[in-house]
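Here's the structure we're looking at; comments come further down.
With one protein chain held back, the other chains of the complex are shown just where they sit.
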Amino acid sequence: MTLLSIEGLGLSIGAVPVLHDVSLTVGKGEIVGVIGESGSGKSMTALAATRLLPEGAQARGRIRLAGHDMLALPERQLCRIRGRDVGMVFQEPMTALNPLHSIGRQVAETIRIHERTSRADAMARAARALERVEMPADRFPPGRFPHELSGGQRQRVGIAMAIALRPRLLIADEPTTALDVTTQAGVLRLIRRLVDEDGMGCLLISHDLGVVADIADRIVIMRAGRVVETGRFDTLSHPYSQALLEASTHVAPKDARPAGAPLLQVSGVVRDYPAPRRGWLGRPGQFRAVDGVSFDVARGENVGLVGGSGCGKSTLARAILGLEEVQAGEIRLDGQPVFDGRRANRAVRGRMQVVFQDPYGSFNPRHRVLRLVAEPFHLLDDAPRGAARDAAVAEALESVGLGAEDRHKYIHEFSGGQRQRIAIARALVIRPELIVLDEAVSALDVQVRAQILDLLADLGRRFGLTYLFISHDLSVVRNVTDRVLVMQSGRIVESGPTEQVFANPRHAYTRSLIEAVPALPRVG
Amino acid sequence: MKAGLILGAGLAGVFVAAALVSFAWVPHDIGGVDIAARLRPPGAGHLLGTDHFGRDILSMIMVGARTSIAVALVAVGIGIGVGVPLGLWAAARRGSWADEVISRAGDLIFAFPSLLIAVMITAVFGPSAVNAIIAIGIFNIPVFARLARGAAMSLWTRDYVLAARVAGKGGFRISAEHILPNIANLLIVQGTIQFSLGILAEAGLSYVGLGAQPPVPSWGRMLADSQTMIAIAPHMALFPGLAILLTVLGLNLLGDGLRDLLDPRLRRRRT
Partner (left out) sequence: MLRYALRRLISLGVTLLVASLVIFLALEVVPGDPAAYMLGVNARPDTLAALRAELGLDQTPPARYAAWVAGMLTGDLGLSYTYRTPVVDMIVERLQVSLPLAVYALALSTLIAFPAGIWAAARRGSVVDVVVMGVTQLGVAIPNFWFAMLMVLVFSINLRWFSAGGFPGWEAGVGPGLKALTLPAVALALPQASILARIMRSALIETLSEDYIRTARAKGLSRGQALWRHALRNAMIPVLTIIGLQFSFLLAGVIIIENVFFLPGLGRLVFQAIAARDLIAVESVVMFLVFAVVVVNFAVDLAYAWVDPRLRGRR
C-alpha cells in the first residue's frame, strides 16, 4: 500500500528552479533512502511532502500523503496532518529542540496539539514514547532540558516527538549526519526497529550512500533537482550512482614507502583544562583532555588518529602544532622539542603545517589567495619576497591542481573542494615535512573527497611528506594510512598497522567504531 | 532597502553640509542682539523666523549643527579609539585577568548613564561642551569594547585564525591582520548608530544646561530657550527639534542601510 506518492513534482523558490519532475513512492513498512550531494534537492523534496517549504516556494505536480492531496489542502488541514499522519526528524539535534521547554513537554505537545486530552495523560504517553526511543524515564526524566542531553540523545527525543502519535509515515532528513559514527549506528537501528514495529513508511534522506544502503529497502538517487535512478541497492546501474558508490568505497593508491627514522615523537603528553569551580570557594577543577599519550610517527609514514568527538584528538593535534601548552610530557619533531620552555619553537614549527576541516572557515575572506597561501612564510627567517614569493605561491597552487593565476582571486570565488586544495597549497608552500590533516576531508562530498585523497597521496610521494590524519571517520583513515591509533577519553586505546587493526581489533571501543561504519554491501 | 540608505545619507549629508557652510556663510549674523527683530515668525526675511534676541533661527541651526556634530563625532572617536583596542585585547587574551577587568569595567560604566557622568563632571568642573564630549565618550567606550570583543571572540575560533597561529603569528598581528578587517563593517554600522545617539545625548545635555554654554549655539540650548516662549513663538521650538529629529533619523537610516549592505550574513537572511 502506498503511503506517500510524489508525481512529477517541480519546485521553484522565487525564480530559481530547485526540483524538476521528481517522482517517488513510499509504501507501508518500507524505508526509502533518498541520496544526493548537497544542492541535489533531496531536503526540498522532503519539505515539499509536508508543505513546510520556505516562503516564496512554488510547487507543481502531485503529492499524495496517506490519502491527502497535499498540494491542494489549505494550511489548517495540513496542520492536522503534520505530526499525526506524518512525523519529521531533522538534521541538527542541537538546534531542533526548543531550549526552554523540557523534553517531556515537547514530546507531549505533539499529542496535545492533535488530541483533546489532559496534560497528565499527554505526559504519560510522552514518557512511553521516550521509552520507545530508548530514553527510559528512570535514566532520562521527562523534566530534563535539551541542553542536559548529548546530540544522540536529543536526536532520540526528536524521533520520539515524531512517532508519539504513531504516524503512518516518518520523514527523516539527514537524521545522523551531525552524529558520531557509533551514535549514528544506534539511531539508524532505532529507526529500522520503529518502522518494523509500527509498519510505518519511512523516507530517509542522506548525502551518504553508506548510511542508507544498509537499512533502506529501496534507494532514490537525486542530482541537481532530478531523480537519477530508483531501485534496490544492488540494482543501481546509472553511471552517477556507480560513481557515488565508487567514491564512497574509494581507495587511494598507496605504495609501501620504507618507513624511516622517527620524525614526530610524542611522549607522555598531558593536557589539562580548567573545569568549572566546584562550590563557592572551591578550587577550579581540572578536565584532562589528553591523558599520557605517547607514539612515534616515522618519516614518510601515514598515521591515522581516530576517535569520537571529545576524545581529545583535536587537542592533541593543536599541541603537536605548538598551539597549546602541555602540562606534562614532550613533543619532538626530528629530535627537537616543539616547545622551547613555554614558547613554541619557531624553527620546529616551520617544518610542519596543517589542513583544517571546514573549507569555508579556513580562509580570511578579505585576503587574496596569494596572501592566504603565503601566510606560513611568516615562520621562515629567510622567506622569499616579491617575485620569488609570487613564484613559490604559484608553484604551490599548480602542485595542487589549480592555476597560478588563481592567486589573484578571493576565496569566495572557489568551491569547497577547490578551497581544500588551496588549504593544502598553503600547507605545502613552506615545504614542511609533517602535515597534520584535521578532519581535512570530512566536510566534502564523497566524489570531491576521493579526488582530494588522491591528491594527498600523490603529493606525499612527490614531496616525501609525512601525514597525520585525524578523523572521526574510520573509512577515510582505513584507505590512506599505514598505521592507525585509536583514541578514547584522552588515551590511546589501540594502535597498529591499519589493516591489522581493522581485521583484528582488540579493544572494545575499536570494535564498536568499526561496526558502526556503515558498510556498503559489496556489489559485483 | 536601498531607498533608506540613500534617504539617510541625504539627510545626514544636508546637516553636515550646513555645518560646514556655516563656517563660511550664514544667512544672518548671530553674534549680536536685535531686539527690534525679535520673535519674527518664519517668512521672507528670516526663513525660519527669529528668536527672543532677534537672531536668525536658520543661522543658529547651521552653527548649532557644528556643536552637535563635533561633540558626537569626537565622542564616537573616543569610543572607537579606546574601546576597540580594549575589546580586541580582551578577545585575544580571553579568560585572562585583562579580559575580566575590561568586561567588568564595561559593566560598571553601563551603570552610569552618560547623563550621570555629565552631572558629576559638571558638579566638579562646571558645565561646558567638553563635559558633554567626555561624558558621551566614556559611555561609548564599553559599547565598542563589548562589540569588538564579542565579534572578535567568534573570529578567534575560525580556522583561518588557527592557520595564522600555525604560521607563527601572535595575538597583536592576528588582531590587526585578521580580526580588525573582518569586524570593520560592524564597527562602521555601530559607529553610525552611536553617532546618532551622541547627537541625541548632546541635545539632552545642553538642554538641561550640562553641555555647550552660551554664546555657543547648540540645538539643545535653543530648545531650552524656546520653552518659555512656546505659547507665543512655537517656531522657536519647532525647527531646532526638527533638526535633531531629521539628523538622527538620517543617521539611523544610514546605519541600517550600511548594515544591510555590509553584513552578508544579514543580507542572506533577507532573501
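Letters A and B mark the chains as written, and numbering starts fresh at 1 in each.
What we mean here is this: a contact is a pair of C-beta atoms (placed from the backbone, for glycine too) under 8 Å apart; a residue touches a chain by one contact, two chains touch by 3 or more.
This one's a predicted model, so the numbers in the text were calculated from it and none came from an experiment.
Here the chain not displayed is in touch, across the complete complex, with A, B.
Interface note: of B:A3, B:A24, B:A44 or B:V124, the residue touching the hidden chain in the full complex is B:V124. Among the residues B:A72, B:L186 or B:A203, only B:A203 touches the chain that is left out of the figure. Only one of A:A48, A:M123 or A:A162 touches the chain withheld from this view, namely A:A162. Listed for chain B, the residues touching the missing chain in the whole complex are 104, 107-108, 110-116, 119-125, 196, 200, 203-204, 207-209, 223, 226-227, 230-231, 234, 237-238, 240-241, 244-246, 248-249, 252-253, 269. Where chain A meets the missing chain, the touching residues are 50, 52, 75-76, 79-84, 87-88, 90, 92, 95-102, 109-110, 113-114, 145, 147-148, 158, 161-162, 276.
Here is the rule we go by: only the chains that are shown with their structure count from here on.
Chain A and chain B have centres, each the mean of its CA atoms, that are 47 Å apart.
Those residues of chain A lying in contact with chain B across their complex are 318, 321-323, 344, 346, 349-350, 353-354, 356-358, 361-366, 372, 375-379, 423, 426.
Those residues of chain B whose C-beta lies close enough to touch chain A in the complex are 158-160, 162-169, 177-178, 181-182.
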